[in-house]
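Excluded from the complex is one protein chain; the other protein chains are retained at their positions.
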Amino acid sequence: MQEFVKATSQAGASSHLATAGQRESQTRVINRAKELLADGTVARVLGWKAGDLPYNPEPAYFEKEEDFADFVYNGFCGANLSKYMIEASKLEGKTLVCLKPCDTYSFQELMKEHRVDRDKAYIIGVGCKGKLDIEKIKAMGIKGIQSISGAELEDEAETLTIQTIYGEKTCAYKDAMLERCHVCKGKDHMIFDEIIGESKETKDADRFTEVEKIEAMSPEEKFAFFQKELSKCIRCNACRNVCPACSCRKCVFDSNKFDSAQKANVDSFEEKMFHIIRAFHVAGRCTDCGECSRVCPQGIPLHLFNRKFIKDIDELYGEYQAGADLEPRTPLTDYRFEDAEPGIVAERG
Amino acid sequence: MYKIAKENLTALFQKIASEQELYLPVKTAGQTNFGVWTEDAQVDLDTLKTVKSPKDAFFPQSETLYTCIRDGKKLKIEPEALKDQNFVVFGMRGCDVKGVEVLDRVFLVDPLDTFYAARRDHGTIVALACHEPEETCFCKVFGVDAADPSAADVATWIIDGTLYWKALTEKGEALTETVKDLLEEDNSADEIVEKEKASVRDIVEKLPYMHLSLEGWNGDVLMEKFEDPLWDELYKPCLACGTCTFVCPTCQCYDIKDYDAGRNGVQRYRCWDSCMYSDFTMMAHGNNRKSQKERFRQRFMHKLVYYPANNEGMYSCVGCGRCVEKCPASLNIVKVIKAFQKQGGEQ
Partner (left out) sequence: MSIEKNEEFRPKIVAFCCNWCSYAGADLAGSSRMSYSADVKIIRVPCSCRVNPMFILRAFERGADGVIMCGCHPGDCHYTSGNFYARRRMTLLFSMLDYIGVESGRTRVEWVSAAEGAKFSQTMHEFVDKITSLGKNVRLEDLRCRNL
């Protein structure tokens, strides 16, 4: 059912073809969505609406035929729409939702937790060739951006061509990709009603490399590293609010009976408390979708917390990928008599 | 006007820091934010916008107001000391300086916020003109000149490896006096700076957001805008995080909370609040704004309607564009303004 386009090095494919490719893929999604809206299968479509800059599409609902003029799906559509399905599941009728391969893990995990209603969703699995990180592009010194080409879904171009008021700039698509796409879980959709569009493998790194680097540090170095990173935290809660696993109706950090206010950046302890506990609360349920790191305004590598838990779970309780199945037992709601003792932490050194 | 070569800036910072605290854009773990200057701080004057605005220097994200300590059978109340040392904030942009003006109109009117007032009294603002404004900037819309931060105590420009320095107020003159040894007087500087201003203004004209129209936004449209059905659509992508409010140079809402520090007493502190949060202005009876739509609307209504209504039409957005860059859902004030504009056009 799914076609994979091999990562080929056809650098410099003509932009004419690229535009056609983009239109074709996007048009197929749009046409199908319009069909399903018209025949009453779905009441609304959840996708991305083109922004007013070349790189800021926003998650949006489309209910009328004319709304689709703004529908867009390209390399900047990184947002995981599974989280929005929690609210959409409460609405009347079905919602057509566009999910990328990694988003489907989150959706399935939410199903397992009864936070989304499968019967209220019509899932179109959209293809993915890696999503782009505008922060990375800007970090290369590219500013005053007017237009970006090469970010389209089915574009074979390996480079992005960026028109800025300070001249034309280019950068490799790969270098502008989100961290999570370099350690992609694969381009298979875990759950879908139909798939539109092709994907391209983007994995070129191991997701635990960074974690291992930190594990090898001395306690002083580890502490210095995290202290530096977490001192940037502004307690905006974007990581929590974007996280599909953080789906509690009321977060413990929002409780007014709780000692530490969720918004108070008062002492370095509070940031550590928040991030450790948040990662712990999603341990065994985190699909490693990477949204927390994507949205952090201060660029804190929050995935390092989640991946530490994933790595430990894999090593101690067997390989586990949250969201890959609908098996109700997760590592932290399960046990074996012969499980490792907590002393193993000290023994491993 | 004075000048100093860019490579001598470290000496300038050393000189300022030897007498008073110096805040300036510092890069830590890959991100640039305002921080205290130290010998090994990585000063970054090239990044146009710090992640967080420099409002922390005058209105910190969290500050203790007073502490209650048990003293035998009595309760001792120890107010926190007000800022009594001079300090300098270097490298604020024109929009950030305007942001301070917005805060002044909130905190320096009756009842006076003594904590803020003390910081304002002791702080000297050295602004840095923008050299390469970006596509997310829309300061011109709010009357800010990116090329000439004239509301600061000292205005500076970095042109071809030289920093030009112009004192604008008494405070600025006083600071200039203390660093005079390092500065060099230059009579031809005006011409160079004027040329730079013209070129920056040219760039500003080309930026997509700079011509945004604020037509229809003023203090008199309260009910009309408040009840507009467009809000029902606009808020939907909002994740209810506080990014926009915490990076904003003008958001001024705060919450007051107590922290029980055991034998160190109970500290009453205030911390920035965000209208996007579910417990914003929570009271004993519950919450005024029960839905995310209402909370979302609050932010934009405040900036574009409520604030102008109380401040002779002055908006409380300065067009720095930080929210445009940082919103996880790519929502922002520009999209809101444009959405209303589009709707107006269709009617």
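A and B label the chains in the order they appear, each numbered from 1.
Assume a residue touches a chain if its C-beta (ideal position, glycine included) is under 8 Å from a C-beta of that chain, and two chains touch if they have at least 3 such contacts.
Computed from a predicted structure; not experimentally measured.
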item	value
Residue of B:Phe87, B:Phe142, B:Tyr259 or B:Phe300 touching the missing chain in the full complex	B:Tyr259
Absent-chain interface as seen on chain B, which is shown	259, 261-264, 267
Chain A residues that touch the omitted chain in the full complex	214-215, 219-227, 252, 259, 266-270, 272-273, 276-277, 279-280, 283, 305, 308-309, 312-313, 316-317, 331-337, 339-346, 349
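Methods note: only the chains that are shown with their structure count from here on.
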item	value
Chain A - residues contacting chain B, complex	51-53, 56-61, 79, 83-84, 139, 143-146, 164-166, 228-229, 231-232, 234-238, 240-242, 254, 256, 259, 261-266, 294-295, 297-300
Of all residues in chain B, those that touch chain A in their complex	28-31, 33, 48, 51-52, 61-62, 132-136, 203, 206-208, 236-237, 239-243, 245-247, 255, 257, 259-260, 269, 271-274, 277-279, 282, 324, 326, 328-331, 334-335, 338
